[in-house]
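Single-structure report; data block below.
Apart from one protein chain that is not included, each protein chain of the complex appears where it belongs.
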Amino acid sequence: MREPKSKYQFWNELGKSVKPRVKELKFSLHRITRSPLSLVGLALILIFAMIAMLAPQLAPPKRLHEPYHIPRDGYAAAPQPPSAEHVFGTTEGQYDVYYGVIWGTRTAFRIGFMVVGATILIGLFLGSLAGYYGGLVDEIIMRLVDIFMSIPTLILAMAIVTALGHSLDNVVKALIIVGWPIYARLIRGEILQVREEDYVSAARAVGCSNALIILKHILPNSVYPMLILASLDIGAVVLVAAALSFLGLGAPVGYADWGQMVSFARNWIVGPPQNPLAYWHTITIPGLFMLFFVLGWNLLGDAFRDILDPRLRRR
Amino acid sequence: MPKLIEIKDLKTNFYTYEGIVHALDGINFSIREGEILGLVGETGCGKSVTALSILRLIRPPGKIEAGEVVLRLQDESSESKHPINLLDQTELLMQKVRGNEISMIFQEASEALNPVYSVNDQVSESFLLHRQKELCQGVLKEIEQDLRKGSSFFRRSILNMERSIYLRMRGNPSSFLLAILTFLPIVRSYKRRMVNQARTESIKLLRMLGIPHPEEVVRRYPHELSGGMQQRVVIAMALACSPTLLIADEPTSNLDVTIQAQILDLVRGLREKLKTSILFITHDLGVVAEMCERAVVMYAGHIVEVAPVDSLFRKPLHPYTQGLLEAVPRPGCKERLRSIKGNVPNLISPPSGCRFHPRCSFVMTKCSKRKPALKEIEKSHFVACYIHHQETEKNDT
Partner (left out) sequence: MKTYIIRRLLLLFVVLFGVSILVFAILSLFSPEQRASVFITDVKQLRDLQEIIQTHHLDAPIHVQYYYWVKALLRGDLGWSITAQRPVLKALFYFLPNTIELALFSAPLIIVIGIWLGSVSAVHQNRLIDHTTRTLAIIGWSLPTFWFGLMLLMIFYGYFRGLLPPEALSTKANLYVQSAEFVRYTRINTIDALLNWKFWILLDALRHLVLPVITLTVVQCALVMRIMRSSMLEALGRGYITTARAKGASEATVVKRHARRNALIPVVTVSGWLIAGLAGGVVITETIFSRKGLGWWWARAAVQLDIPAILCAVLFNAILFVVTNLVVDLLYAYIDPRVTLK
């Protein structure tokens, strides 16, 4: 059989296999725009993305080299309700809520993308190894996956963060350590399924190398489940990171992080007897930001699942 | 033979994303008592939809738009049969008809059986749904025997209580009181006797169908049976209540040829024993020739020809039927196989008039204008084609 004569031909062939995928992609985009919930999800994420990008304009930092440090208007403990000066009011210690939630959006995106990006890479790599080579490699990696997945995310993350030290960077590291197994297992499952397919045997029969098979046949087929998982995962990761910050294990006091801001509000749930909801803004506003952020990613992930599931596609 | 069921002008549509699929467009035929009628056609011509429409099993996005399905139902009180239109009846009545008067067996036997219930559970279900009075009778006999055996006071009072429950059930199976009793934790064990009775009946039925060791088979689960056995179980479920009409939707298409022959023999024998009419749906002309007395040919939601089988095979009148018969390979014949030119039409936008006209070698202008009606050309041989209409007109004048 003809072997690829030059590197150019290799890329040419790769490109040819991409064309029908582009057509499918267009159909997927078409389906996305037709589903109302997915549009809502997309809209939410776009809004948050804009907030994150325009953060310096929307909430100019007082200290330019430390933009994530929420500015304080005095040192009084009791939170102040929303006013002209502080659009969303202030929380305990007079930290500006508006500033906090705007820059908190950036923090959320940072955490989400860093963790999910890293876990995808690690999970892809280890999962591919396990799936393709099988045998001892597969056993070891899968036992590792089993061990990591037998402990709830929050608990394991708590343990690792305690060991490494309480900071947001360590939260990210801990979540990466905890989060790669799901991708590894997914990719391994896909590989095991695809490995037995006839077109892989055919590819091997014409002399395709292992790496090429993984790259050209297996990975493109598993992109969609990974996409679904990743968008649902971003939401989950942000929630866990917020929980860790809430417990005091993540972002330091005064940092622009939604979870951290809610932890302030713990002491101010009930206001004075004549106005028990006096401090509603300290908890409701950061919480709503969190809710809608995660909701957006979940809606998108759900929409992806409905749209990309081959059985439901062509109705 | 009198007509058992008559289908008049049946129209069924499916409302899908791509458009409205006009699956059945005015179907007319009838099934006589005690006959085996074949319903022939290609995949997608609407045979299964017809069967499901008769039983009113069409679910959204499908809808039975118009027509009548007239069944001559044996009235319980009187001896006579009076006709009812199934499409007008309540769902409750339809549930009494399904599995009882009219039964259906399906193509894929392994799919038709519920994997988490044993054979016994599934066959008994038919008895428990429709034959409660007979089961009560059997149970009462059993209770009488137990009472006569004589035992402790406690035992006898329980037996008496059971007897009164079953007497009530025999009189009124759907009594409200009984429904309440089923909820009470200890009392509900009264159902045990009836379930056992149903089990005995199921074993009897399986034995009649030629299944060896039925006592063991009933304990098994569907995935533990072979394809032929599964199909026999499905047939058992359908025949439990001795229906007057059995609709067989391609029951042998997925089986090996040898098993197919066994099942066909079985079905034929059943007609003799139980006097059941059978609507045999298939795409295999060979099976039609072997099994059926009359045959109905369908194409794209239209009935094109209805005739006794030997008349159909000897002298097919409709161009489509002629094409079908010519396409059958004959051993020893060295000529090239003749297929019908063109493709099966898309039922979302079907051809106007006669739906076969784009593929017909004898097409005329009027074929695309109006759908030809079924006209009797020879004795009991109906065809829906303008070629033969002209001939009858010629004969008339």
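Annotations for the structure displayed:
Per-chain residue numbering starts at 1, and chain names A and B are given in the order in which the chains are listed.
Criterion: a contact is a pair of C-beta atoms (placed from the backbone, for glycine too) under 8 Å apart; a residue touches a chain by one contact, two chains touch by 3 or more.
In this text the structure is predicted, and so the values were computed from the model without any measurement.
Within the complete assembly, B:L113 is the residue of B:L113, B:I340 or B:A384 that touches the hidden chain. Checked against the full complex, the one of B:I20, B:I84, B:L129 or B:M208 touching the unshown chain is B:L129. Within the entire complex, the positions of chain B that touch the omitted partner chain are 55, 57, 94-100, 103-104, 106, 108, 111-118, 125-126, 129-130, 221, 223, 234, 237-238.
With the whole complex as reference, residues 143-144, 146-148, 150-156, 158-164, 166, 235, 239, 242-243, 246-249, 259, 262, 265-266, 269-271, 276-277, 280, 283-284, 286-287, 290-291, 294-295, 298-299, 302 of chain A touch the missing chain.
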